[in-house]
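The next block holds one structure in the form of structure tokens; read it before the comments.
With one protein chain withheld, the remaining protein chains of the complex are depicted in position.
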Amino acid sequence: MIELDGLTKRFGAKTAVDNLSFQVKPGLVTGFLGPNGAGKSTTMRMMLDLDNPTSGAVRIYGKRYRELREPLKHVGALLDAKAMHGGRSAYNNLLCLAQSNGIPQRRVAEVLDLVGLAPVARKKSKGFSLGMGQRLGIASALLGDPQILMFDEPVNGLDPEGILWIRNLMKGLAAEGRTIFVSSHLMSEMALTADHLIVIGQGRLLADTSMADFIHQNSRSFVRMRSPQLEQLKDVLHEAGIAPVGVPDGGALEIDGVGAEQLGELAARHRIVLHELSPQRASLEEAFMRMTADSVEYHAHAPGAPGAAIDNPARPADVPAWGAGFDAADSTRKGGR
Amino acid sequence: MIEAVGLTKRYGAKTAVDQLSFQVKPGHVTGFLGPNGSGKSTTMRMILGLDRPTSGHVTINGSPFRELPNAQRHVGALLDAKAVHGGRRARTHLLSIAQLSGIPEKRVDEVLAVVGLQDAARQRTKGFSLGMGQRLGIATALLGDPQVLLFDEPVNGLDPEGILWVRNLMRRLAAEGRTVFVSSHLMSEMALTADHLIVIGRGRLLADMGTQEFIAHNSAGFARVRAADTDPDGRDALGTALTRAGGRVLQEPDGALRVTGLELPRISDLAHAAGVRLWELSPHRASLEEAYMRMTQSAVEYTSTDDPRAELWEQDPLALPAWEDEQAAPEVPRAAFFAPPPPGAGGSPFLMPSHPGELASTAKDSPEDTR
């Protein structure tokens, strides 16, 4: 359990983190999202007492990070794959960290094996690729077998196999009851990994909510129906006062605002055979874009340039259009629950 | 159009790229996939004339890169965001490249605007974040308004807005009829961006086909079925009916059933016959990641003892336990911290094909998409 209480960080006149309060709970993978410059890294650094807050505090199981005895046994963090001495071997980099926290030497070999670096354990980490450096950072986070794990952009530089591995690792660790806090810019990856989301923009909390609620509240969802008795289905829907919002291709209807459960019951009551009855969700990316629209740092603009239309964020073809629901987005903007 | 014919690169005894032949066609975003160490970067470097092939050749619009007159006008590439002199300002950097290729100065400001760096144009690139460096690299690639574009991990360091922007940029460039060749490790991102895929492993071509086709050939989709919650016996009745009809059924955590081996209309009929009202009946396509994992297994370099594929094997319909076992769907892997050595090493059901033709023929045996 990590608790942030009014955490604030100012650099001169600029407020990087602004009165941030939230909890990261055990047993879940909590995703930490925000545009560049939102204050994610600063927040994570303050969690580890690397940066001093201007005001407010972070508590880990009720204590400040600095007050933890042998902190690596409580909190493991991957902040930056390059936070190792390149002139030292992977093994020795981990060994000196292990020794400072009274972690037995054999654990070093164990975690190197776990992340797949055993064959290069004695090589200097200077020659490591980004992906290998990332694996070394993950090994250092796992070193003390901690109950709390923090990962900043863990899949950076990993190949697809590594991405799948770290995702399953994080989910597995959460299933064991550990607290997993992970920041990433890859929405499609986060959608597969996180159970809970904390979203910040310009240093402030925008949302603290479950993944499903976040997507639900920030994007349009609908139910797709297919039936060999399409005309009858249309009539039944019309009688019930339900108007399909879209008819994408032959034989399918899209219905907004009515749950799949009710539609299923309705079809059963009128003995209509259904070949599809599927609730469709918009992507996390779409939901995130709508929530953070006004808090991004570098916008692409192309007035009059040849590629002018390029920056127009046209939606991916297979994702439903951004439509209704902006009102819902506003109501959650001030921080979920 | 990029065309590789018998492209081979050996470093001493090690063959990095082995007899690679493929075409990257205009009008498409072609994804270039492969595990670490599979030879992707070497191939990219040979396309751009940075490395010389041991044998074979690769051409861009019919000529090797080195023989292209004014290459900057034909080919734009983003290989490494940090390949910029740190002391220069962003605009000066682009201007120096533009002047080399006789590109007018106003194009520099245009591309800076396209990538959203107009406000940082006068900053020294030393202070750039990874994301800004990436945008500058993309600006460099676009500078000569080239017909052929190569991107290596273009979304590295970008934030969600930047990722969406790059994705749309690439699709837009392809829609303009340009040739767009992108390498990436992010399968979920590639699934949204690329319409064609070239997959290599250990330097050899594993697949060269459309993205949807690739997914359909290398993995099975499934159907999610949910009986009405108000009818507690319905789920069991449905499960039994589906199993009897030859479907393979797993339970999902929310009580829904995951069915493979039966078409959606057939499931609908079976439910109707069993008198079960349905609250959900939805087709699910396997992910590109899953398809990719099955194809490239045994071609990876650094493997964790905790093999990620363990999860995928469990989902393999052939290995599914029968419905009577009441096995829960492996939505969350219960694998402990130190999982035992994975099945990947020996006796794995999927073999790497030695040539793409073999893949296409084996694909016919795989279960059809439930749609």
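For clarity, chains are labelled A and B in written order, and residue numbers in each chain start from 1.
We take it that a residue touches a chain if its C-beta (ideal position, glycine included) is under 8 Å from a C-beta of that chain, and two chains touch if they have at least 3 such contacts.
By our rule, contacts and distances are computed from a predicted model.
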Protein name (UniProt record) of the chain left out of view, among "Protein ImuB", "ABC transporter permease", "Carbon-monoxide dehydrogenase small subunit" or "Acyl carrier protein": "ABC transporter permease"
Visible contact partners (per top-of-document touch definition) of the missing chain: A
Sole residue of A:G102, A:G177, A:P228 or A:G257 that reaches the chain not shown, by the stated touch rule: A:G102
On chain A, residues whose C-beta touches the chain left out of the figure: 45, 48-52, 65-66, 68-72, 75, 77, 79-80, 82-89, 92-93, 95-102, 140
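Definition applied: only the chains that are shown with their structure count from here on.
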Chain A-facing residues of chain B, complex: 33, 35-36, 110-111, 113-120, 129, 131-132, 135, 142, 145, 155-156, 158-165, 167-169, 171-173, 185-189, 191-192, 224, 228-229, 264-265, 268-269, 272, 277-283, 289, 292-293, 296, 300-309, 311, 332-338
Chain B-facing residues of chain A, complex: 33, 35-36, 110, 113-117, 119, 129, 131-132, 135, 145, 155-165, 167-169, 171-173, 175-176, 185-189, 191-192, 224, 226, 228, 260-261, 264-265, 268, 273-279, 285, 288-289, 292, 296-303, 305-307, 309-314, 316
